[in-house]
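The complex appears here without one of its protein chains, the remainder shown in place.
Order as written gives the chain letters A and B; numbering starts at 1 within each chain.
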Amino acid sequence: MSPLTGCLLISALLFSVGLGGALSRRSAILVLIGIELMLNAANLNFIAFWRYGPHPEALTGVIFVIFSIAIAAAEAAVGLGLIMAVYRHAKTTDLTRVDSMKG
Amino acid sequence: MTVPFLILAAITIAGAVAAMTLRKLVHCALALAVSLVGLAGLYLDLGAQFVGLAQVLVYVGAVVILIVFAILLTRGDEPASPRVGRAVSGVMISACVFGVLVWAVVSGGAAQGTAAPSLAPISDIGHAMMSRYILPLEVVGLLLTAALIGAVVIAMEEKRRTK
Partner (left out) sequence: MTTQAVDQIFVTIKHWLVLQSPAVIQPAVSVLLSVLPLLIIFPSLFAVTTVLERKGLGRMQNRYGPNRVGPYGFLQPLADGIKALIKEDIVPVGADKLVHFLAPLLLVMTAFLEYAVIPVGRNMVVADMDSALVFFFAAGAAMEVSIFMAGWGSRNKYSMLGAMRAVAQMISYEAPLILSSIAVVMIAGSLSTTTIVERQAGYWGVWPYHWYVFTPWGMAGFVLFMIAATAESNRSPFDLPEGESEIIAGYFTEYSGFKFALFFLGEYLGMFAISGLAVTLFLGGWAAPLSFLTFIPSWIWFFAKLMTLIAGFIWIRGTLPRLRMDQLMNFAWKFMLPMTLVVIFSAGIWRFMPSGIVRWVVCAIPIVLLYWLLGRALMGGRKLEKRTYRFAE
């Protein structure tokens, strides 16, 4: 197995773990954690492709991951802000019980 | 596939699994931190020094702390009785996705590792960001500012209404 395949398989496993968690857990915060894991799996792919790709000197993968990390930070901040707002409104972060659209 | 790589991969996956299965939310957040540090180690192992360190700085220093704060402020552990059907369907779907991904990776012809012995020198990253990627950089700056203000506004909304 080549190193690139190894990286891609680990990334696929990480993505699946995140996806499974995000689909099966009920707490909104855990769903957010699952989404973070999926994002990171994608980042690992970028780094692996940069490292073992034909043009490592172009640095595209690295730069993309840096931007992706910045965006993930923004996403976490806004997502958690939303969770706080929902919690204030519905008094719970259980996603199966937050089902009313009327305020 | 070296030994450090395998150890780091095991840490990453174990942390991720723990983050998605543990009962207490704070444990989940700490397991997420372990997983992300493992991932940063993988980046270092692959030669992306700056990205690995930035990963620790941003994820462990900011995102995990934010998540922990949110957990404490919403004081929400999950209810004790999980709905089994939901969990089973979630795991089924993710297993299917994993199967498809593995099939794609293994059968895809692109997996030819050339293992270029190159690190990413940090000055090159800096030059690239300030020249070729200057527009995305500015956009990310704008996005972060907007997210900062947006998060504050969303989280403060209730307070304003009660005034």
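One rule holds in what follows: a residue touches a chain if its C-beta (ideal position, glycine included) is under 8 Å from a C-beta of that chain, and two chains touch if they have at least 3 such contacts.
Quantities reported herein were computed from a predicted structural model and do not represent experimental measurements.
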* Of the chains that are displayed, which are in contact with the missing one across the whole complex? -> B
* Which listed residue (B:Val56, B:Ile93 or B:Leu137) would be found touching the missing chain in the intact complex? -> B:Val56
* Listed residues B:Leu39, B:Val64 or B:Ala128, member touching the removed chain -> B:Val64
* Asked: Among B:Met92, B:Ile122, B:Leu142 or B:Met156, which one is in touch with the chain left out?
  -> B:Ile122
* Which residues does chain B use to touch the chain missing from this display? -> 26-27, 30, 33, 37, 49-50, 53-54, 56-57, 60-62, 64-65, 68-69, 72, 119, 121-123
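In this text, only the chains that are shown with their structure count from here on.
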* Asked: How many Å are there between the centre of chain A and the centre of chain B, using C-alpha atoms for each centre?
  -> 5
* Asked: In their shared complex, at which residues does chain A touch chain B?
  -> 1-10, 12-27, 29-30, 32-34, 36-37, 40, 43-44, 47-48, 50-54, 56-57, 59, 62-63, 65-67, 69-78, 80-85, 87-89, 92-94, 96
* **Complex contact set, residues of chain B against chain A** => 1, 5, 9, 12-13, 16-17, 19-21, 25, 28-29, 32, 35-36, 39, 42-43, 46-48, 50-51, 54-55, 58-59, 62-63, 66-67, 69-71, 73-74, 76-79, 82-83, 86-91, 93-95, 97-98, 101-102, 105-106, 111-116, 118, 120, 124-125, 128-129, 133, 136-137, 140, 143-144, 146-148, 150-152, 154-155, 157-158
